[in-house]
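For this view, one protein chain was removed and the others were kept in their places.
Chains here go by letter, A and B, matching the order in which they are written, and residues are numbered from 1 within each.
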Amino acid sequence: MSSQLIDHVQQYLGEDFPIKLISQGAEALVFETSKHPFNPSLNKEYIIKYRPFKEYRHSQIDKTITKKRTVGECRCLVKLNTMDEINVPQLIAADPYNGFIWQSKIGQTLANGTFSNLKNFLWMNNNDENAYKKEVEEVLYSVGRQIGILHINHYVHGDLTSSNIVLEQDKSSNEWTPFLIDFGLSGYSTLVEDKGVDLYVLERAILSTHSLYAEKYNEWLLEGYKQSYSNQDELKQVLKRFEEVRLRGRKRSMLG
Amino acid sequence: MASTDLYNNLPYKLKLNIPFENEKHIEYTLKSGVVTDELINIENNLKTDTALGDINKFVIEYHIINNNILSLNLHSIDIRLLRLISNNIMESIKLSIECIDEFAP
């Protein structure tokens, strides 16, 4: 099935457009290319993200969702790119009706040969010796800070998992810089509820995917998150709601 | 606190005498719900039910007469609570007794 999808993408881009499939997520196929969509003089690495038609859902629902998410993601990327402190990929081009987005390429290969997202980074260090080392702690702090800055600017990610955070290492200082990716479910929101849910979704993703050291990881993430806030009142409100959302999850009964 | 002090401000009372085949069966019934759980359950409900207030509004005591009669004394601050809880307790005891009647080895 996925070969048919790849053929479709190839057809859409033109037969000789060089692409390489790098991942098949739940929602989108992600390709790598060295060709800029409309400026042939630029020879950098780009990412093409394609949201294919989902046969399981009604075509109208599919149309609406694909368009909404592609447009939403573009809007977010453009907006967030204007803010200095937030690290996100750069938007190059988009075709919402067909579900295509071009972005700048983020990430590298880790020491164990896997792609440098937070998930793989944590799994690579998934043992007692490495899990508590400074490097991991620093990475999680800075991830927390990124999310904090996002929220301070009233953007919520909507799909925070360790796969949606990509790391890049500075060649001289060896320090890792986290990039947030995948803004399909993101949006502008001033509601504390949305921010609380955002944090809850991340906490649960860490708990279920990195259960062995989840407690420490979440602590570091939250610590970094707190550091980014200068307005303590605002922070307090978000944390309070986060606690409430969490409690709602635990206390949910079958009544109703 | 002496038990009489505790009951003085609980004016609504109900006494239930329930005959059993033997003391063992009384023990099973008590363990199955009435004394352990039913009460705990009621306490929990009371804590969340603001209309009923705190848990000092209901007390239950029991003893066994002649090895075959379970005697329960229920003391309540109001009649509604007494009805509610005594109904629950009787239903539980009934279920237990039915089970004993049908499935005793």
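The criterion applied here is as follows: contacts are C-beta pairs under 8 Å (C-beta built on N, C-alpha and C of every residue); 3 or more make two chains touch, one makes a residue touch a chain.
We take it that contacts and distances are computed from a predicted model.
Per the UniProt record, the absent chain's protein name among "N(6)-L-threonylcarbamoyladenine synthase", "60S ribosomal subunit assembly export protein loc-1", "Hyccin" or "Acyl-CoA N-acyltransferase" is "N(6)-L-threonylcarbamoyladenine synthase".
Only one residue from A:S142, A:S163 or A:S228 touches the chain missing from this view: A:S163. The chain that is not drawn here is touched, among residues B:S32, B:S71 or B:S86, by B:S32. Seen from chain B, the chain kept out of the figure touches residues 27-29, 31-33, 36-37, 40-41, 91-92, 94-96, 98-100, 102-105. Against the chain not displayed here, chain A makes contact via residues 1-2, 24-27, 54-58, 60-61, 63-65, 158-161, 163, 185, 197-198, 201, 204-205, 207-209, 211-212, 245, 248-256.
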